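Excluded from the complex is one protein chain; the other protein chains are retained at their positions.
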Amino acid sequence: MRIGLRLDWELARRGYRRYAAYPGATAAGLFTNVFFGLLTAYILLAVYDERVEVGGYDVKDALAYAWLAQALMTIVASFGPSWSELALRVRSGDISTDLRRPVDLQRSLASQDVGRAVYQAVFRAAPQFVFGALVFDVTIPADVGRWLLFAVSVCLALAVSFAVRFLVNLGAFWLLDYRGTMILALVVSHMLSGLIIPLTFFPGALAEIVRTLPFAAMLQAPIDLYVGEPLGGSAALVLGLQAAWAIVLVLAGRAVLRAGTRKLVIQGG
Amino acid sequence: MGEARSLLRIYVLLVGARARAQLEYRASAVLQLVGTTLIAMLDLAAILILFDNVPRLGDWSVAEVALLYGIASISFGFADLLVGHLDLFPEMIRDGTFDGILTRPLPSLFQVVASDFSLRRVGKALQGVAVLIVALTQLDIDWTLGRVLALPLAVVCGVVIYAGVWIALATIAFWIVDAIEFVNAFTYGGNFLSQYPLTIFGRWLRGLVIFVIPLGFVAYFPALYVLDRPDELGLPEALRYVSPLVAVAVALVAHLVWTNAVRHYRSAGG
Partner (left out) sequence: MAELSHRESAIELEDVRKEFAVRVKAGRLRRERKRVQAVDGISFTIERGSIVGYLGPNGAGKSTTVKMLTGILVPSGGRIRVAGLDPSRQRVELARRIGVVFGQRVQLWWDLPLRDSFELLRHMYRIPLDRYRANLERFSDVLSLGPFLDTPVRQLSLGQRMRGELTASLLHDPEIVFLDEPTIGLDIVAKAAVREFLAEMNRERGVTVLLTTHDLADIERLCSRLIVVDHGHVIWDGGLDELKRRYGQERVLVVDLEESGPALEVPGARVIKIDGPRQWLAFRRDETSAAELTAAVAAQARILDLAIEETEIEEIVRGIYAAG
């Protein structure tokens, strides 16, 4: 399997370099992240003027959420070309070339995504979170264990996010209007991943339910572990859910790709 | 005047052609409109969830914030409709379309603005209207003629302010090729912050959006007037009435920035 790993590494580098080639775009994106982080932070401060604790978060946790959400969204690609690039290749037929190669398509895209995530973690997520932590009084876990759990959770979040994006893109095999589907997927995932507002703020039982969904695994889960408020009080539960969703969705992705490929072959692609 | 009328006519023809091309696929157009309306409601959902947890935000009630949200959304929706395609302006420069524009007998800004008209973007305005109506029914407003007129006036000025900011910032594409995302902070970010009372934001940010990039005049000051709220920031009361002046100023500055940017482009080259 050494060849396989070597290829993974090369593809990851390619994914990294693709984003490293546009420092102007990275800087602009970073600025925008910081700006939105500031707005969210202020809004949450206004909320905590009224109450001391909401959804298990205190004000420091909420501020940590504001900056982590902006940071993690770049790592897990809540926006971006990865929501439509593969779909465009399916629509144009270029996917046949990809499928003919002796490389596992899902795996190669995953490797590139990891490269991308590393670049954005270093050049967007980290500086932006550091800024937020310096300017605002955010929760900083003293316990190394929590940091470790957080790190693992971020990796799993990336895996789930990749799997979801992969699946959504494959919709292009069957749907005429991919654009509309993509927008719908973005809407749902943004709302339910906790990007707009912490899922813990959702009313009552709804909060519990949405936190078990795969979208929560993409963003909310690592944040919960960071502030120390995991679903059901158990970090193991959160990580387990993330891992489970990652596995299920990756396998689903492979199955759907097979189905799509069959359809392509039948159509004479 | 004849010049302006002629330009208006050409604008209507150009965007009309775009609109007709989009409406050709009726089902898809409707789907996209529904999609954007839904996305626009995410921000509303966030506000409602916040108010599910607290009774007031910055001492504003949910209905009052909804008023802000409604005005800001309608303004932004129409501004997005008119100039939202500026997000893709770098592409126009890169593929030479802008050079082609310079060989035509019309002002370059006019042609760029008239180059697209995405009907689906008006979804944000639609949900804004709905929210505004509901908000007005919930609020106890002392209606005068001035207050009635203030709302549509606020929207018109809001559109000009958002569009002007969008145009001025989009010129960054002439200087730094791939930094267009910078504009998002003030267009989409600007809309995001307009939905909330300015009182909750830090001092420096308030100063920025009142005196530098005057997004605060889109919804906050008109709302203060309509609601007859005392201003907690200690700012002069006159600010409630000057949105039209601000809009004109923004338009002039945007035009100036654009003209200057094009001059730089023509001197510095492709």
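All chains are identified by letter, namely A and B, in their written order; residue positions are counted from 1 within each chain.
The working rule: a contact is a pair of C-beta atoms (placed from the backbone, for glycine too) under 8 Å apart; a residue touches a chain by one contact, two chains touch by 3 or more.
Everything numeric in this text was worked out from a predicted model, so none of it was measured.
Undergrad: Relative to the complete complex, which of the depicted chains are touched by the chain excluded from display?
TA: Even though it is not drawn, that chain still touches B.
Undergrad: Can you list, in ascending order, the chain B residues touching the missing chain?
TA: 6, 9-10, 13-14, 17, 21, 95-97, 99-100, 102-107, 263, 266-270
FYI, only the chains that are shown with their structure count from here on.
Undergrad: Would you kindly tell me how far, in whole Å, the mean C-alpha position of chain B lies from that of chain A?
TA: 29
Undergrad: Within the complex, which stretch of chain B touches chain A?
TA: Spelled out, the residues of chain B in touch with chain A are 28, 31-32, 35-36, 38-39, 42-43, 45-46, 49-50, 52-58, 176-182, 184-186, 189, 192-193, 196, 200-202, 205.
Undergrad: Would you mind writing out the residues of chain A in touch with chain B in their complex?
TA: 22, 24-25, 27-29, 31-32, 35-36, 38-39, 42-43, 45-47, 49-51, 54-55, 177, 179-180, 183-184, 186-187, 190-191, 196-197, 201-203
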